[in-house]
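Missing here is one protein chain; the remaining ones are kept as they sit in the complex.
The chains carry the letters A and B, assigned in the order they are written, with residues numbered from 1 in each.
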Amino acid sequence: MTLRGPLTNVVLLLVLAAALVIALGLGFFHVAPADVLRALFGDATAQQELVVGQLRLPRALLAVLVGAALALSGTLLQGVTGNGLADPGIVGIHAGAGVGVMLLLVLPVSVREASALAQPVAAFVGAGAAALLVYGFAFKDGGVTATRLLLVGVGVAAGLSAVMLLLALRMNDQVFAYAVAWQSGSVAGKGWAPIRVLAPLLAALVPLALLQARRLDVLGFGRDVATGLGVAVERQRLGLLALSVGLSASAVALAGSISFVGLIAPHMARSIVGPRHANLLPSAALLGGLLVLVADTAGRTLFGTTELPAGVMVAAVGAPYFLYLLGRSKA
Amino acid sequence: MPRRRGRVWAIVLALLLLAACVWSVTVGAVRTPPATVWEAVFGTDNGSTAHEVVRSLRLPRAVVGAMVGAALAMAGALMQGLTRNPLASPSLMGLNAGASLALVVLMAVYPGLGHTPLIVAGFVGASVGALLVFGVGALSPAGLTPVRLALAGAAVSGLLGAFTTGLVLLYGIAQGLLFYSVGGVQNASWRQALLFAPWWLAGTVLATVIAPRLTVLALGDDVAVGLGQRLRATRAIGTLAVLALAGGAVAVAGNVAFVGLVAPHLARYFVGVDYRKVVPIAGLLGALLVVVADGVGRLIRPPFETPVGLLTAVIGVPFLLYYARRVGHSA
Partner (left out) sequence: MKGVGVGSSGPQGAGSKSAEAPDGRLRFGDVSLGYRDRLIVEGLSLSLPWGQVTAIIGPNGSGKSTLLRALARLMRPRAGAAYLDGHAIHTLPTREVAKRLAVLPQQPQAPEGLTVRELVEYGRFPLRRTLGGLTRDDRQAVAEALELTGTTDLSGEPVSSLSGGQRQRAWIAMALAQGTELLLLDEPTTFLDMAHQLEVLELLKRLNADQGRTVVMVLHDLGLASRYSHHLVALREGRVVTTGAPAEVVTPALLREVFEVEADVVVDPRSGAPICLPYAVLSR
């Protein structure tokens, strides 16, 4: 019983590694798994090394990192709100990032192109601002309740979507198409730069999240019992929400708005390893990474020359599962 | 005293609506003085542009706007009564997302179709979206609490939206979709009005029939059955009315958000909880809202038109936030 969780996570890690190797081999230029491994270690043909190491590897790694970040964010949010339907996208974080990016796109070209970082920063700031808005509106009588947080989130998300549409109307077709593409979330063509930002960020934030595991469990008992057990509920909630937003905003800033990973991954994880966050958090992260990796790979291999962005594919993969979840969830 | 209140409001609102329609017809890029309007409507057609504008553009626009507003508001009132959930409304329950998706699917597969099939597609799509949210919520033991509804609606909308985005990217239909998703009656015509009319009438008749039963339903299923009401019949008729009204409205005017949410609440505030009064009053309020918003949208930055959907969001989002702050009191 006590080993089941960690053991399962080890298995998941191996599955993820295997999936990665396979994904690196799939595509227009097919590479056998054995050759993939060789390419990673510099022992294959130049062409294989180019395709695997330069083209596909950063993309696959980004997919995994983004998926893990989003999944963790969702798990934290669901833990804090005690609601299995919570997802950072639904409560306005992604919409905030979208507004940030669109505001940038509406500015003159010179400002936009000033730095390669302009877009991720704009997205991050937008997401953070949205989170503050939501928290601010939800704060009443000294704290936020889960219900208020979620409802306000839906409201803010709706408002920000309206703002996005307003901005969209001022754009010419080209820019608008670009904005739409960004909104739908993609890990393609970004090179190593995002990974250099995201990996250390995750390396810092993930252990922080894992340390909160037991506190998250106790928060799950509700405000009264948690307070009775010595948890400073409001403070903890704020901290965990900040962590959740940080993870989510980072992922969205770098890869656009990939929704539903934060919603689905925790549920998948829970059905495998149970509700205790010590196991749930790593499990959700691994599953999230796997989900986005599979979605992205499917998106680039299944449709011939057209590529569908990961965001759309995650929805396609996740939708049936999500509906099934909704049907049987009790929260 | 209560009975008189309803009638008084009905008369007041009807007069306001009439005034608003007249005002709406005079407003726009080309200011048309009331005298010209009068001539255009009641006098002989002298073939001038002014008359043309009044007859073929502005008048149908006001009429369709009123129909759409009334339909959405009545649908919202019915939904709130049927689900006993104050957050139920067409835009929050996936109708808009469903309709968009259906339209995009149709546009992708058969580009350049006429109006009629598109309206039908919108109707079908809206039904699918709503049924998804309804059905999923009904399956769960916890039922459709306000939070579950908001989240389920947001999630289903997001999912369907992701599919829509995918198709838009694949088939390059961006611009047309934009105006649709923003929601408005810019392209209103007599033809649209005539197409919508049967659905509108059918829905309104059903809504009027159902209204008294909804008041009883608000007391709870058990009490309602004890008072001799047939729950399934009520729900079936109600759902049909909602689909006819909301589906038709969304198909004609796109995503005019929040009318269906706000109007019933306002109506309840004015005339109390008897649905026999709430439904028609909400209808009048909704019509008024859309006609005024449409007119204002033309006044803001002429000749540019701000879509109705954005203006209703200006009212709707603060309302939702205000409501969210009042409501969340659980842990």
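Here, a contact is a pair of C-beta atoms (placed from the backbone, for glycine too) under 8 Å apart; a residue touches a chain by one contact, two chains touch by 3 or more.
In this text, all values refer to a predicted model and were calculated from it rather than measured experimentally.
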What shown chains come into contact with the chain that's not displayed? A
Decide which residue listed in A:10, A:132 or A:232 touches the omitted chain of the complex. A:232
Contact partner of the left-out chain, one of A:218, A:269 or A:286: A:218
Residues belonging to subunit A that touch the chain removed from view: 141-142, 211, 214, 217-218, 220-225, 227-232, 274-276, 330
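The rule is simple: only the chains that are shown with their structure count from here on.
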Approximately how many whole Å separate the CA-defined centres of subunit A and subunit B? 34
For subunit A, which residues are in contact with subunit B within the complex? 82-83, 85-87, 89-90, 137-138, 140, 144-152, 154-159, 162, 165-166, 168-169, 173, 176-177, 180-181, 183-184, 222-224, 259-260, 263, 303, 306, 308-309, 311-312, 314-316, 318-319, 322-323, 326-331
If we count contacts the way the header does, which residues on subunit B are in touch with subunit A in the complex? 87, 91-92, 132, 136-137, 139-142, 146-148, 150-152, 154-155, 158-159, 162-163, 165-166, 168-170, 174-175, 178, 181-182, 257-258, 306-307, 309-310, 313-314, 316-317, 320-321, 323-325, 327-331
